[in-house]
Structures are given as structure tokens and as C-alpha cells.
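Shown here: the complex without one of its protein chains, the others still in place.
Moving on, here comes subunit A:
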Amino acid sequence: MDIKEYIESGILELYIYGSLSAKENEEVYEMLQKHPEILVEVEKIEATLDQLSAASTTKELSKLYDTIAAKIEANEQVPVRTLARKRSNLPAYIGWAASIALLVGLLSQINKNNKLREEIVSTQIKNQVLEGEISVKEENLKSAENLLSILRNKDIIEVPLNAQAVDPSAYATVYWDKEKDLAYIDVQGLPAPPPGKVYQVWSLKLQPLTPTSLGILEAYKENKNKVFTVENTNDSEAFGITLEPEGGSESPTLEMLYTLGAVES
């Protein structure tokens, strides 16, 4: 490229004006780097425009600098404070530490809370079981009290039944309520019947010996008091309990007579 022609084109004046595009500016910049004579021309143009623009000033401006410097000082107050804040990260660290501590605390509280909930649930289950047990016991107590009140009735006839040859340790008691035609058989003293066998209660007339079945003691295991209630409309003279095959027998199997007792007259 002809340097002189380039200078004569007038592009350098526009370059100093600032009226070229960014791309054109870069092109001129490259030319300046390569060709010192172009740089010389640029500096001449700049010096001319420097004078021209400075000559358009209508005021003495040296005092204005103090105002500008003061404004910069004022603006710097903000960044300085920011720096001071940055320098000390302690509040931030404390903040983070506090947050972490709080988080750990919360997690442990949640953990504790869960454990407590579990404990509450298991306690509730235990309570329910205990309540169940209590209600069973209350029921048992009621039936026992009921039984006691029956046995204490003065009209009840108590008939102790004594052990026989089969089992010398066996004993039982019959409480007979003649008014109500009921007999309460207390078999606490009898061994539990072997599988396939049941106890059967007999009302006896002695002269001649006539047994009448009062019934078998069903659900023997389930009856906790081991006091069974049977109907007795007979004019009984004695009571006996035999061990019979399941379902009971027509007449007592005397070899299996466990207890026997006569009614006092």
C-alpha cells in the first residue's frame, strides 16, 4: 500500500475524530504499528485537534479538578467499606458455624424425636396389652367375687369331696344352692384331665346307689377358677366325680372315681 495515498485518503483524521467503525479502527491501529510515518501523521493531526478543541474552552478549569477529586473520594467511601468488610470474614464464619451447629442440632433433635415417637408407640402397645390384661383380671376378679358371694350365701350347702383310690391327692368341693337348683363344682384340687378324657359329675342316691349325671366339665382348661356351674334338680345325697371318655358316659366308671363326698343331713 502506498503510505502517502493512505495518509491523503483522510482516514487518519476520521480515526482521531472517532468516527470510524471498530473494525476500521483496528485496521488503522495495525497500520500504525507497521508504518512509523503514519504514526507521525496521526500525532500531528491529534496535536492540531487538541489545540482546536482546547481553544473552544470558555472557562478556566483548574479549580474544577478539586470538585472531581472530592467526588472520587466520596465514591471511594463505599468500596473501602466493602473491603473492610471483606477483610474480616469472621462474621461470615460465625454465621456459617452457627448455621451448621443449628443444622446438627436440628438433625439430632429430629433423631431424638423419632426415637421418642418409637418409644411412644411401643409404650402404647405395652399399655394396650396391660389394659387388656387388666380387663381380663378385672373380669376374673368379678367372677371370683361373684363366686365368693355365692359361696358365702348361707343357703348354700358345702359338700367336700375326698380323694379316692385313683389319685390320693385329689379333692373337690360342691356348693349346692337348693333354692336355685344349681351346683357349683370347685375342682381346683383335681389334676388336669388327660387328652380324650373329661370329668363327669354325678349326683348320687345312696339307698340304693343310684347315680344321675349332672354333666361333664367342659372347657376345663379355659375355666381359670376351676369352678363349674351345673344344674342340679335332684335330691342329692352325695356327689362324685369320675374321669370318662370324651362326651361322657351313661353311668359312672367307678374305677375312675376321683372324688366322692356325702351331703350332710
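In this section, a contact is a pair of C-beta atoms (placed from the backbone, for glycine too) under 8 Å apart; a residue touches a chain by one contact, two chains touch by 3 or more; residues count from 1.
Assume contacts and distances are computed from a predicted model.
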Among "TctA family transporter", "Xanthine dehydrogenase family protein molybdopterin-binding subunit", "Phosphoribosylformylglycinamidine synthase subunit PurQ" or "RNA polymerase sigma-70 factor (ECF subfamily)", the omitted chain is listed in UniProt as "RNA polymerase sigma-70 factor (ECF subfamily)"
In the whole complex, of A:E46, A:E158 or A:D177, the residue touching the missing chain would be A:E46
Hidden partner sits against subunit A at residues 8-11, 13-20, 22, 25-26, 29, 42-62, 64-65, 67-69, 71-72, 75
